[in-house]
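Here is the structure we will look at.
Heads up, one of the protein chains got dropped from this complex, but the rest are sitting where they should.
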Amino acid sequence: MSTPTTLTDRPREPFASPPKERRFSAQALAELEEIATHYPERKAACLPALWIAQREYSGYLTPSAIEEVANYLGLSFAEVEGVATFYTMYNLRPRGRHHLEVCTCLTCAVLGAYDIVHRLEHELGVGIGQTTADGEFTLSEAECLNFCGAATVVQVGDRYFTHITSENVMSLIDELRRSENYTPAKLADAIVKIHIPGSSENGGGSSDAEALRGAPGPML
Amino acid sequence: MSDNRLTQTEQSLNPPSEKRVKVKINGIQVEVPSGENIIEAAKRVGVEVPYFCYHPRLSKGDAANCRMCLVEVATTGPDGTVRKMPKPQAACTMPAAEGMVIETETPAIIKDRKGVLEFLLINHPLDCPVCDRGGECPLQNNTLFYGPPTSRYIEEKRHFPKAYPLSEYVVFDRERCIHCARCTRFTEDISGDTQLGFLKRGADMEVGTFAQTKFTSKFSGNVIELCPVGALLSRTYRFKARPWDLLTQRSVCSQCSNGCNTKLDYRVNQLQRVNARLNEEVNEEWTCDRGKFGHEYISSPERLQTPMHKRDGAWVPVDWTEAYRILVGRLKTAGSSVAGIGGAKATNEDNFAFQKLFREVLGSGNLDHRMGRYQGPTNQPLFDRLGYHAMGNAIADLEKMQTVLVLGADLQDEQPILFLRIRKAWRFKSATVLYANDHRTADTTNLSDFAAFNLIYKPGSEIALLNGVLNVLFTENLLPENQALDLTALKKNVAEWTPAKAEQETGIPAAEITAAGRLLQHSPMAIVVGRTVTEHPFYTDIIAALSSLATVTGNIGNVNVPGTEVNSQGAADMGILPDSGPGYVHVTAPGMNTDAILEAAAQRTLQTLWIVGADVVNEYHNPELAHRALENCPFTVVSDLFMTETAQLADLVLPIASVAEKDGTYTNCERRVQRIYRAFDLSADIKPDWLIFTEVSAQMGGTASYFSSRDILRDIAAKVPTYAGITPKSLGEVGIRWHYPTSEPVTEQADPMPPTESADKPVSV
Partner (left out) sequence: MGIVNLLFKNRLVPNIEEIEVYEAHGGYSGLRRAAGMERQAVIDEIKAAGLRGRGGAGFPTWIKWNGLPKNYDVPHYVICNADEGEPGTYKDRELMKKMAHTLVEGVILAGYATSSKKGYIYIRGEYVEVAWQVRKAIDQAYKRGYLGKNILGVEGFDYDVYIHLGAGSYECGEESALMSSLMGERGNPRLKFPHAPLPTVQGIWKSPTLVNNVESYCAATAIMTIGAEEYAKLGTEKSKGTKIMSVSGHVARPANYEIELGTPLLELLEAAGGVTGGKLKAVIPGGSSVQIVPADRVDKINLDYESCGANGTLLGSGGFMVFNDRTDIVLLMKRTSEFYAHESCGKCTPCREGTRWLFKILDRITSGNGQAGDVELLLDVCSQIDGRSYCGLGDAACWPIVGAIKAFRPEFDYWIRNKRSPLGADALPPTPERVNPLLTLTAA
């Protein structure tokens, strides 16, 4: 009997065996317990707990991650997997060090988002949903990221990069290659921290806005 | 886990209501309970509203998703103006309210139904010719009556690999699924394992188990029947038959004492599948997997088809004449040195003939159906104190309880239907469940999952725990006033059992004992007892303690010690007991119990032993003694379906009819007498037990002879007072639950508690 390594695997043989891995650190558990106190039911901490899991499991949710969350919250495994597969921001497969999510919804689409996608596909040599061979980038299309005034928007980890065009997108790529920030794990970490009261005082916050590109748009 | 689940109570789709409201459905004025959903309300006036996802036993929250039951609704304002709601409404969740006007057959609704069916079919593979569900498929039926004749969908349908196995029993065809959420709701609302869930979203949404692990629910088979399409299928029945080729016979499940009503679907002489049959009093419409998939033995090629005689260590098939010659010869030489064991799996009629043969013809009272450790007098402590032998409650009563204490039972395995009722009480009626046992249940889906407390005590310390909770009830003054009871002795006895002392003995934290004790004050409170207790060396003492608990809390009728085999209740009722005859009439000269019979056989002081439908070697609590007995007994005859391990050790084996091959009645754990019907004959040489007993009786010179099981039932009704008036006809569809005569009041003997040192004694197993 095999244990699937990602939630999207369909096993070659039926009846996979339950996963065994445990990765939640003491700190992660403390965060989980803190967040659980915000709600009258532990179940409500499911989404934040999955974010914690996504961070602890280096950026994507494995069957073990689901099982750990379910055990801590007293939920059934299928219930938690249902939640994890419903929301698009939970990764069910490993992602590259930088997950490029190009908004291609209405406004961005009429303002050149597909040109950016095509350029990235060409330059990175990957299709939508694929990861570069060096594990650096995963390319995705995103539905409306709701910053239409700053089209085209590309979300990378915990940050939006605005006013991206097919011309300037490669300089963003170059800078991302050098950056330690904007990773899927940092995104998950930021989201977990935002749930925790007082975290803004401990120097929390998403990746620093560095001197990366993304000059303020007209409205900001 | 329980404290995490505050939303345990779900809204039922059919909230009962005393208040009646007037609604008008397709122009017909009708009064219905306030809040009843429109599908049910419409049924009252003979209006059918089609649906897929609606199911009256599932919770309301996830219903109304298939949109098949849309109807037009208008409301009447206080001033009498009728206002039509702008959108069609789902009838399955729409609560009936005063003055509501409902139209179900308008042109708009007819178009909506076509639309929904067109949507459902665009991705449905329409592989009806090879689908098991074909012919009994709600999707087919609704399409026939309400669907569009053609589809305008010209794009390609979605494709998935066919027949994905979810477990040994259930396969899943994802292409056919219409996402009605019946199966996922079943695992959440009814069986409680929540193993099936929706994954992904939108049109990619699919039903699945967690990470492709096995669907291990003990009630998994029900989703096959619930599925309104051919998406969830039985692996044992798949591709075996077309529904219209099957013949159906009503039956009762033979796997445990709960007595689920079933339908046997068979073709020629082969059982094809078992489905649940509705009985609101017993199983509602559920079965457990043991019941649904455990009947393959009926059509097994291993079944014995002819009597077998052991000659020089080898089995030789013989005909019945020869078998009877051997048997009767042996019985004649043995005289009264004969004994009979078994009957817990036979019908009441079989058992009545069994004891009649022994008591009246052979002159022996050595009869016992019990295999467990308790072999004491039939008027065990429960009857002496509370006035009944097994279950005080009807199964359906359990859902009316506020508190249920389950002591020493892995209920999901031992009494699956009782488990479902108790879970229903918790899920839909806010009951509190306490689970006490000397071990945790192996799987999390069992009672432990939703019990308010899991009181896991050290093996053998049941009485300490019960004394502890009694102490809490007394010291905190939580008991109802009852002048008639003299509780001084009991009070004095439990006074020393403070929660702290109980903690020492049981290992359960004192705070938990205190909290659990407080919960027990909420009446009605039922106690359900399982195998850990019935197989306990101090069974009598525990029952005494439980009786005290039930008495002081005012729940005298709510202690339940259900039997385990399909007809253990009936075998006892029919007097397959050493010390009482049919109807628990005391026998002046008691015979030997199972222990004594086997001991005598092992000592070769017993001439002939007849074992009826019991695999003694595997079922008796002391297998070593069983082996010795069978090896040493001069002559053993075994009536059974198979050449069991026990049969192998016998001298003569008689093939008997299974549940599908005979008529008769079973009495389930709550004393409900229910009929089984003969579906087919596997072989002409197989006989029902009662016929064997009758024929042997005739050859031994007995008088009364029966020609059918109906004859015997007539005799039972005449001779057993509690079965008086029971006829095949009066049993009807749901059976009759017999009652103890109420004339003699049950007097509580406020016995002092049993010696407390029993809790200290090491338990020898």
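By written order: A and B. Residues from 1 in each chain.
The criterion applied here is as follows: a residue touches a chain if its C-beta (ideal position, glycine included) is under 8 Å from a C-beta of that chain, and two chains touch if they have at least 3 such contacts.
Keep in mind it's a predicted model, so treat the numbers as computed, not measured.
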item	value
Contact with the hidden chain (one of B:P86, B:P129, B:G701 or B:P741)	B:P86
Among A:A65, A:L100, A:L145 or A:I164, the residue in touch with the chain that has been omitted	A:L145
Interface with the undisplayed chain - residues on chain A	8-10, 38-41, 43-48, 50-51, 73, 75, 79, 82-83, 86-90, 104-107, 109-111, 113-115, 117-118, 127-129, 141-151, 155, 158-160, 187, 190-191, 193-195, 197-201, 204-206, 217-220
Missing-chain contacts mapped onto chain B	6-7, 11, 60-62, 64-68, 70, 86-90, 93-95, 97, 111-112, 115-116, 118-120, 122-123, 152-153, 155-160, 178-179, 181, 198, 200-206
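Operating definition for what follows: only the chains that are shown with their structure count from here on.
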item	value
Interface residues, chain B side, partner chain A - complex	1, 4-7, 161, 164-165, 167, 187, 193-201, 208-214
Complex contacts: residues of chain A adjacent to chain B	3-4, 7, 9-11, 14-19, 40-43, 63, 66-67, 73-82, 85-86
